[in-house]
Structure formats: structure tokens, C-alpha cells
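Only one protein chain is missing; all other protein chains are in place.
A and B are the chain letters, set down in written order, and residue numbers restart from 1 in every chain.
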Amino acid sequence: MNQVINESNQLKPSLSMVFKAKISWNLIGLMPAYLMMFLLMIIPLGIIFYVSIMTSDPYGGYQSVFSLESYQQILFNYDWDDNLSLNLQYLIIIARTLILAMLTACICLLISFPVAYFISRQSNSTKTLLLYLITLPFWVSMVIRVYAWVLILSNDGVLESSLRFFGLVTDLDSLLYNNSAMLVGMVYSYIPLMILPIYASIEKLDVRLTEAASDLYSTRFKTLTKIILPLCKPGIVAGFILVFVPCLGTVLEPMLLGGGKTMMLGNLIQNQFSIARNWSFGASLAMVLLVIVMLFLMWNASKSSRPIVEGSIK
Amino acid sequence: MKISKSTLAGLTAISLSLSANAAEKLNIYTWSESINPDLIAQFEQETGIDVTLDGYTSNEDLLAKLKSGSSDYDLVMPSQHFVKIMIQENLLKNINAKSLPAFKNLDPRWKGQWWDPSNEYSVAFAYGTASFAYNTDIYAGPGTSWKEFFEPDESMKGKIAAFNTPDEIIPAAQAYLGIDFCSEDSNEMKQVYQLLKKQKPYVAVYSSDNISSRLAGGEVGMHSWWDGDTMRARKESNAPVVYAQPLEGLVGWLDALVVPKGSRNTDNAKTFINWISQEDNATSQYNYYGHSSGFIINAKDAKHKPGNSPEIFPEVRVKFTQACSPIAQKLVDKVWTQLLM
Partner (left out) sequence: MSHADNQVSIVKFFTEKNKDVKHYPGFGIISFAFFMFLYLPILVVIFYSFNSNKIVSVWQGFSFKWYLSALQNEGLMNALQVSLTVAAIATIIATSIATAAALVLSRGKDVKHVKLSETVINLPLMLPEIVFAVAVLILFSQLGLQDGLTKLILAHSCFCIPFAFLPIRARLQGMTNNLEQAAQDLYANPWITFKRITLPLILPGIFAGAMLSFVISMDDFITSSIVSGGGATTLPVYIFSLVKQGVSPELNAISTLIMLVSLLLVTPVWIISKRNK
């Protein structure tokens, strides 16, 4: 290595020396990253797959006995007569997770786009201020932000007390521990991740296109749907992924706002590694989650292979 | 270079802070709010050992943590049947408990018991019962049978709460149905399952956290609870709670101090065990915790006496939970997973 550097110090380093030096630098530069990812992501993912096809130890951990039972457990369970019967409960949890994640992303999108657009229309100093205000809550720990909703929605919580104070209700049934509470919590937690990419897209928009559209007698609505939205697609897609994928595996909102009764895939998996003590089942559920995410990302990648320009002309 | 200088500064700062923590440490993982914080402060002052306290609300939580190797705790407090399981699963250090000074301070009842017959791993700390407590503003009682909890009145719909782990619910159901603890009979466990399933619509939430505010605050009228905790709520916060003592039997537990295999400060753990077993400290702990002490206490200074503490001096029979065989444990898990699905 030293020799290479010394040689390249000469007035006219030979091409081959520079070539070699660059190759080694490339490897050295990338090696730590690859090593880290390999050791702490790829191998553990392999271990998850391995554990998913083993048997769970009744006291936690796993035994090295091959069994596909944990995959079977997702769909079937042994009833009291030892017959295999279809069990929809886990499918319901998976479905609930998919639907809530999708709803969260859609709601975030519906809110984020107008807000991002509005911000981009402001003066530079206002823009900076508004962006700052949007990202500020994001730096506050997520636990605290979800806790705020527990505070608001719980029995005798802030919402109920305020409504009672104004004489609107006498006693509300629990607003907490259901799907809606989790949905609100999820939208609240992840919306900044949607706004920022969309905003970045809108900022890159060539204003002359919208002006040209209006010169051609397009209504504002048509301009929005035919010009602006298609051109902002990369930002929208990025925002969607940034919200949808974490929502699929989210754990805080189901734990604090869902109560034990409305589970999502994330805390179902976590349970298997704590009180449920069923590592193998947890691993197979994790594999299912992985597959769902992979499918989504691949579908998304295949869709965006078409150039954007084509889309907007239509 | 700019970066390396600031990196160096950062590393120095961190290593300094880390070395400042090279003082003697003790990591305790125990039932939430079980150890008197004043005693901890006193212990830290007298011994100079820095204590960190983490809390759990179920034995299953503790077992899962130890099993996943995620420990690094020096002192934990499992219940008796879990002590046996942990010894079996090779999770505990042999601290030769019988040679510790603390052993002499133990109530003789708790020596040589079935969960640790050779007295090598554990030292009894506290014992009590698990049952249900009710808020008299919502439910009048009488609290003399498990029937009130498992097959409640229509008026209690959505007003009951139970532990979120099977450990003390299933034995209660078994006591009510007249089934043996740790039954390996599938039909018997099916009955247990059906009983719990019928109770489910009446249950607002399955949780072992935050029981005091949920019950005393009136969010539910009946809650799975432990004797000493109910007593404390009644005495300290004047909560209108009564501890039920079903005639079919109370579920008994005993928590013992044990040292997990991964412990790096075993000597400090032993120091703590010996320290808290001393009569004055044990009495102070008893007065704080409210659960009967495994150590011998000073009866004169004891705050909770049979006259003013009916909760911890039960009149009905008490059956201690057992360490179930893997077959029985699988049936328990089956009942619980199917119930909570």
C-alpha cells in the first residue's frame, strides 16, 4: 500500500499504478459497509429463516428440530380434538395491518399534498419557517408523540374532560384501544415522512408548465391532475413507501393505542419473542412480513420503470 | 484533520464517562415497584454500589428475557415454579444459598422446598396470593367465590380485567373447576378454555400493568390482582377496593432472589441478598411492599398485622402453583393463545 502511494507521488504516475490504487481504495471504502450489513443484517435474516423452520422451545428460544409447524400455525391450529382446523385469527391480524398501513399512507397523502403545495407557494422565509415547524415534532421521540394521544384519548383523558367541560357528553365509551385510535396515532407519527419527499418534488416542478397549461385554457383542476400530480410522482411514491413499509411493522401504536385486543403484525411478532415464547412462530411471521414488503417494493420498482414523461402526456 | 480531532475529543469524552461508571454495579430486574426505593438508596450509600432497577409485571416476561440471553442482570425475582424451570433450563448460577448469611434469616418454612431442595440457587424474598379485587363502588361483593369472576353477572359486562399472562389465571380456573394444577388431560384443559372463553366478553382488557389506577379509578369493577397490592391501595390511597378470598382456593406464589447465569457482579448480588435479609431492612421492605416477607421480620415494627391486613392473612386455603411438565405447559399455552386470538 505504501509503495503504491509513494509511486503515485512521482511526477507522472503510470496509469496502471493509479488504476490499482483506485481498485484497492474502492474495496477498502466499501468493505466496512458491506461487512456491517452482512454481519448484522444478512446473517440475522438467514437465522430468522432458519429459526422459522425449527421448533420452539416451550420456555423460550428454539430447538434444532426441523418442523414447518410454525408456518402451519399461521393458517391452522389444532383444536381440542387434535384435528387441524382453519384459523382465521392471524390472517385477520395480517389483513388489519395491511389495511391500516394502506389507509395511513393514503390519508397522509391526502393531507400532505395540499400542505406541501401550500408551503411551496410561500415566500422563502415563510417556507423555511413552515418546514422547520413540520420537522420539529419529528425530532421528539416517537414514544412521546404516541403517548400524547394516549393522554388525549384515554378514559377521563383530555378529550373526554374537555367535552364534558363544554357539556357536550357525559360519559364516552373508550376512544382508545381500537382500530381508529391506532390509525390516528399512525398518521400522526408518520406524516412528516410523506410531506418532505412530496415537497421536494413540488419544488422541482417547472412553474412554466403550469402557466403554459393555463395559457392553453386548462382549468386549475385539470392542471393539477394532468400536469402537477404526474410530475410529482417520484416524491409521492417515495413518501408512500416511507410511510407504508414502517407502518406494516409498527409496534408502538398497537401496543399503546390498540390495547392487547387489537393486534397488528409488528407487535404480534414481538409478543412471540417475549411473553408468548414462541420464537419459531415469531420467525415465520417475520418471514411473512418480509415477503409482503419485498413484493410491494418489487411491484413498485416494476411500475416506475416507465418514464414519467409518458405518463403526463396521457 | 478536523474530523479526527473532533472524533478524538468525542471518544475521549465517552471513554471518560464510561470509566466513571467503572464503580461497583448491581443490575436488578424485579417485579415493578417491589423494592423499597429508600432501601435501595440506603444500600447504595452503605456499600457504594450503584444499583439499576428494571421492572417486569409477569414471570413469563422475566423468563423470556433470560432465555433470549438478553440479560446481564445480576439479581432477578422469579416465582417458585419459575425458579424450578430456570434451574432446569440452566439459567441460574449456583450461589450456594445455604452458605449465605441471609440463609439464617429465612423463615424456616421456606428452606428445602420442592423448587430448590438443595438450597443452592434461591433465597425466598416475599410470598402471597393471587386472586381478584373489586371496586365496591361498582360491585358490591361478596367476593367469596371464583364464580363471581369467571361467570359474572350481566351487569359486569366489559367491567372486568384479567392478567395478560396465564400463569395465575389458569390455576384459578382449575381451582374453580376442581381440576388439578398442571393437568396433562386435554379434556380438562378444554373445560378451562371454555370457561375463559365464556368470560371473555366481560373482560375489558387483559393487562398486568397499571392495575391500581384502572381498578381504583373505576375503569373496571373487578381486576386480577395480588394480596399485598390491593392492601396498599386500600391503605395508602383509600381506594374502595376489596380483595376477594374465594372458597375454592387462592393461588399462592413465592418470589425468590436468584442470580442469572450471565451475571457479572455476582458478589454485589450476594451482598444485596445478605443486606436485605437483615431484620431491620426486611421489616422496612415488608412495610413498603405489603407482601409477607420470606425473611424473619421484627413483629413490633411491622406495619401490617393480622388485625388491619386481612388481605395478606388469608382465611381460605392457598395452593401454590407448580412447575408444569412440557406437556402440561403446552396445554396451558394452547388455552391462552386460543383465548387471546
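FYI, a contact is a pair of C-beta atoms (placed from the backbone, for glycine too) under 8 Å apart; a residue touches a chain by one contact, two chains touch by 3 or more.
None of these values were measured; they are calculated from a predicted model.
What chain A contributes to its contact with the hidden chain is residues 5, 8-9, 11, 19, 21-23, 25-26, 28-30, 32-34, 36-37, 40-45, 47-48, 51, 61, 111, 114-115, 117-119, 121, 128, 132-137, 139-145, 147-152, 154, 156-158, 160-161, 188, 191, 207, 210-211, 213-214, 220, 223-224, 245-246, 248-252, 256, 266, 269-270, 273, 279, 282-283, 286, 289-290, 293, 297.
One chain is missing from the display, and on chain B it is touched by residues 1-3, 7, 10-11, 13-14, 17-18, 25, 27, 29, 32, 52-55, 65, 68-74, 209-210, 213, 262, 264.
By our rule, only the chains that are shown with their structure count from here on.
Here chain B touches chain A in the complex through residues 58, 60-61, 63-68, 85, 89, 164-165, 186-187, 189-190, 193, 204-207, 217, 219, 326, 329-330, 333-334, 337-338, 340-341, going by the rule given at the top. Of all the residues in chain A, the ones that touch chain B in their complex are 57-61, 77-78, 80, 82, 87, 89-90, 155-156, 174, 177, 259-261, 273-278.
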